[in-house]
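A protein chain is absent from this complex, but the other protein chains hold their places.
Labels A, B and C are assigned to the chains in the order they are written; within every chain, residues are numbered from 1.
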Amino acid sequence: MIRVGVVGGTGYTGVELLRLLAVHPQAELACITSRAEAGTPVAELFPSLRGFVDLAFSAPEAAPLAECDLVFFATPNGVAMTQAPALLAAGVRVIDLAADFRLRDAGEWARWYGQPHACPDLLAEAVYGLPEVNREAVRTARLVANPGCYPTAVQLGLLPLLEAGVVEASTLVADCKSGVSGAGRKAAVGTLLAECSESMKAYAVPGHRHLPEIRQGLGQAAGGPVGLTFVPHLTPMIRGIHATLYARLTGGADLQELFQGRYRDEPFVDVLPAGSHPETRSVRGVNTCRIAVHRPQDGDTVVVLSVIDNLVKGAAGQAVQNMNIMFGLDETLGLAAPALVP
Amino acid sequence: MIRVGVVGGTGYTGVELLRLLAVHPQAELACITSRAEAGTPVAELFPSLRGFVDLAFSAPEAAPLAECDLVFFATPNGVAMTQAPALLAAGVRVIDLAADFRLRDAGEWARWYGQPHACPDLLAEAVYGLPEVNREAVRTARLVANPGCYPTAVQLGLLPLLEAGVVEASTLVADCKSGVSGAGRKAAVGTLLAECSESMKAYAVPGHRHLPEIRQGLGQAAGGPVGLTFVPHLTPMIRGIHATLYARLTGGADLQELFQGRYRDEPFVDVLPAGSHPETRSVRGVNTCRIAVHRPQDGDTVVVLSVIDNLVKGAAGQAVQNMNIMFGLDETLGLAAPALVP
Amino acid sequence: MIRVGVVGGTGYTGVELLRLLAVHPQAELACITSRAEAGTPVAELFPSLRGFVDLAFSAPEAAPLAECDLVFFATPNGVAMTQAPALLAAGVRVIDLAADFRLRDAGEWARWYGQPHACPDLLAEAVYGLPEVNREAVRTARLVANPGCYPTAVQLGLLPLLEAGVVEASTLVADCKSGVSGAGRKAAVGTLLAECSESMKAYAVPGHRHLPEIRQGLGQAAGGPVGLTFVPHLTPMIRGIHATLYARLTGGADLQELFQGRYRDEPFVDVLPAGSHPETRSVRGVNTCRIAVHRPQDGDTVVVLSVIDNLVKGAAGQAVQNMNIMFGLDETLGLAAPALVP
Partner (left out) sequence: MIRVGVVGGTGYTGVELLRLLAVHPQAELACITSRAEAGTPVAELFPSLRGFVDLAFSAPEAAPLAECDLVFFATPNGVAMTQAPALLAAGVRVIDLAADFRLRDAGEWARWYGQPHACPDLLAEAVYGLPEVNREAVRTARLVANPGCYPTAVQLGLLPLLEAGVVEASTLVADCKSGVSGAGRKAAVGTLLAECSESMKAYAVPGHRHLPEIRQGLGQAAGGPVGLTFVPHLTPMIRGIHATLYARLTGGADLQELFQGRYRDEPFVDVLPAGSHPETRSVRGVNTCRIAVHRPQDGDTVVVLSVIDNLVKGAAGQAVQNMNIMFGLDETLGLAAPALVP
C-alpha cells in the first residue's frame, strides 16, 4: 500500500482525488490537510464521501506528510513550490496538481503567475506528467508536475500531427470549452449558476495561463516554437472539456491511421472511428481522452475534436495515473470504469 | 461467474445496468437484446462503454437467454410478463426492472397499466425487490420485481414511521422531484432540453402509476390501507429523485433514533445527522439512499427528505443489489464507490 | 413621468427592476445607488442594459433620492428601515423589495431577522403590497412592503381556499421549489453552478424567514392562525418558483370555479383549465402567477400548483405593479408581454 497525503483537499481537484483514492486498491489515505477546515471530518464537507473517507482535515503543520510515500498537492498555484522541497528532502515523492512545476522557464512562470518562483532549481528536475509523452521519466520521478486541464486536451489532440510534421506549426488554433468546475470551488459571482447557466462566453482571450504550458508541450513535439491561438470558453455544465483544434495540413497523411497508430497502446486515449463526434459526457468521471479527427471537405484544414473530464484526465485522474506509474502498478489501477452516462 | 442476459438494453435503465455489470467482478454479460438495434455493437450506441462491453445487440429470438443464470428485463412495461414464464420454466432467474410484477393485484395492475396482465399467477410468487423489506425472500426468489424509482425513495423514507406506528397513515403526502432521465430514452417533445431545462412542473397529479405501488408497500408496513397524496415533478436535471415526505405525528418518538435504528445494518441507506438536507448529487451514480428527518418548529408534522439516483437505487443499482442477494454474494459487490461530485 | 430612484441596484432584484423600468413608459430613472460600484456605469456591470440605462451607480449619500417621487429599495434586509423614514419625511414614496416592512409584529421581525427593527412605528403604516389582497390600500400608501417570492406564490395559491373556508387551516403544507437566483447575486460556494446544477435539495426545513410572512398573510385570509409546514427547495434553474400546496378539504366546493371566480378580474393571476400542470417557464420574465387546482382521486386533499417568476411577480415586477397602482396608472403598464419560451 502506498501511504498517501493530500495537501489542500477542499477544492474540486481535491475532492475528486479523494473519490478516486477511496476505491484505489493500493493507496491508503494517510492524511489530508486544509487550514480552513482543520478538524472537520472530510465526509461532513463532502457527504458523498460518507463511508469512504473517515479522516478529518488536518492543519498543514500537524499532518504527518513527511511519513507518506507520496504527497499530492491539490492547492492553489504557488503553494507546492514552497512545501515540496522539504518533502522531497525527506524522501517523499510529490505530484503537484497545480501549475508550480509545469513550466521549465522560471522567468516565464513568474511572468504568467505574477510572482517569482520559489525553487527554480527544481524546475529542471520536475517531470511533466503527461504519460503519453513522458511515461518513462514519470516512473522514476521524485517530483511530477501534473498537466493542466486545457493543456491535456489540447496536447493529446495535436501531438500526433506535430510529431509527424504534417501540419503548419505556426498557425494552430485551439478553441476550448470547459465546464464551470474548472474555475474551482471558491465563492465568486462569475461562476454562480444564475450567472453562467444558460449562457456561453469566451474568457481570457488576451492570454490565459495555460497558453505557455501548451506552447511548451507542443513546441517540444514540433521540435521548435509553435504559433498557437488559444481561446477558452466557459460552458454551462459542471464537468468536461471539449477542445476543437484547427491546423493547416502541409502534406498528405492518413490522419485516422496516424492517430490510431500514435495511441494504439495508450490505455487512456481512445481514437474514435472516422466521422465521429465525441461528447464530453462520454468521459464523465473517467480518465479517458476521446479523440476524433476530421478533414472537412477534404480541404487543407484538419479539425481534431478532443474531450476529457477536466477533473479526471485533466487533474485528479491523471495524477492517480502518474502515481500508478511512479509506483510500478498497473497504470489503470483504480481508474477502470465506464463513464457516467446519462 | 453469473451468466447474465439483458433484454432491452437501449434505454437508460439498460445502459446503466451495463455500466454497473461491466465492472461487476462476478457477473459475465452473455447477451443483450434489442430488436431495433440488432447487430449494432453496444459501444457504438453508447461510446461510454467502449472498451467495457464488446457485445453487439442481438435480436431477442436469437439470444441465448435460456442459457443464462439470470435475465434482467430493462424493457417497457408489459414485455417481461410475456417472456418471463418461459425463462423461469427453463430454470433462469428473472429480475424485471419494469412494473410487470410489482403489484399483487392483477386487477389493479390492469387498471393502471391499461391492459390485462399476461401471467397473473406469477404475481403471488414474484418478490418485490426492496431489500430493506424483503431481503430474505429475495435470496431464494426465482422472479424479482425491481421497485420503481419513486416507490423506492418514498418507501425508504416513510417505512420507519409507519412500521413504528408514530404517524397518521391516512394523510401522507409525498412531494417528489425527479430528473428527466426518469422519463426514459425515447424521442418526445416534452423531455427535450429546450422544453424542460430552466423549468419545473408537476405532472400526473390526478394519478401516477407509481401510486398503487407505493400504497401497496406502505400499506404492508402500516398493517392496513394508507391515504397518500403523491405529486411527482419534472426537474431540470438528468438524474436524481428528491422525495419530500410529510406525515402527521400521532405520538412522541425520537425520530432521529428511529431512523438510525431502522437502517443501522443497511448498506445502502444512509441516515444523515439531525438537521441535514441531503442533495441528490450526493448519490449521483451510486446505490445509496440518503435520508434526513425533521420536525419543524417541534410541531406535529414530520418532514422526511429522501434522495436516490433514480437510475441506480431507483432501477439498475437496486437490480444488481438484488442479483447479489439472489446469488449469495456480498450485497455491495460492484456497487461500492463514492458518488460523482461535483 | 414618475421620477424613480433605486437604492441597491447590483443584485438580481435590482437589475430586474432596471430591466422593467427601462421600458416603462411612465417611469424615469433618476438615480441608482451602490456604494461598492459608485461611479461604474450600470451598463458596464450589466451589458444587457447597454443602450437602455445610461446612468452610473451613485454613492448613496450623493444620490438625489429625496427629489424622487418614488424610491425602490432593492437592498439586503435591514437597509430600507434605516433610510425610509427620512425619505418619507421628505415626501418620497417608498417600495421596499426586501423584508423590512413585511411583518406587522416588530418582535417577530427581530426574532427572524436577528436584529431589532429600526422603525417599528412604521410597521403599522406600511402596506403589504400583494395587490390581489391590498390593492386599495396600495393606491394611497406612502410605504409599500413588497412581498417575498415564496410568500407571493404560496398566498396566491391558498387564498381562495382559506377565504372560502373550505380547507383545514391547521394542516397546510407548502412544498416550494425555487430557482437559484432567489439566493441573490453574491459570491457563495453553495450557489455555484458546479455545486447546485444537476442536483436538488431542500433547505431551511427547521425554519425559513418567509414562514412568518406567509403565516401572517394566510392567517389574515383565514381569519385566525394557520398551521403551515413550509419546505423550500433549491432547484437547478435560474428563475422560477413552483409552489405545490396541500390542504385538507372540510367541505364540498367547486374548486375550479372557486379559483376562477376569485381571480376573474386579476390581470396577473391566470387560473388554468382543470387538469393543467403549469410550468415555471410559462411565466419566465413576466409578472403572471399561473395556478392550477387538483383534487386527486376525488379525495379530501386539494393540491394547488402555483408558479411565478421569483424575480418578477416575486420581486421586481410586483414592485412595478405596485408603483402603477400607487401612481394611478394602468396596473399592467410596462408589464404586458408574453413569457420567454422556450
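Just a few scattered comments:
Just so it is clear, a residue touches a chain if its C-beta (ideal position, glycine included) is under 8 Å from a C-beta of that chain, and two chains touch if they have at least 3 such contacts.
Keep in mind that what you see is a predicted model, and the values were worked out from it rather than measured.
Only one residue from C:A30, C:L49, C:V133 or C:M326 touches the chain missing from this view: C:L49. Considering the whole complex, the residue from C:M1, C:A90, C:A187 or C:A337 that touches the absent chain is C:A337.
Here the missing chain is touched by one residue of A:M237, A:A315 or A:L329, and it is A:M237. When the whole complex is considered, the residue among B:Q26, B:T191 or B:T332 that touches the unshown chain is B:T191.
As for the chain not pictured, it touches chain C at residues 12, 15, 18-19, 22-23, 46-52, 181, 185, 197-198, 238-239, 270, 272, 276, 278-279, 281-286, 290, 311, 336-342. Where chain B meets the omitted chain, the residues involved are 12, 179-181, 183, 185-189, 191-198, 236-238. The chain not displayed touches chain A at residues 171, 173, 175, 177, 194-195, 197-203, 205-207, 227, 229-231, 233, 235-240, 242, 244, 246, 248, 275, 277-281, 284, 294, 296-297, 299, 301, 303, 305, 307, 342.
The working rule: only the chains that are shown with their structure count from here on.
Taken together, chain B and chain C share the touching chains A.
Of all the chains, the one whose CA centre sits at the greatest distance from that of chain C is A.
A separation of 39 Å divides the Cα centre of chain B from that of chain C.
Between the Cα centres of chain A and chain C there is a gap of 45 Å. Of all residues in chain C, those touching 2 or more other chains are 194-195, 197-198, 236-238, listed in ascending order.
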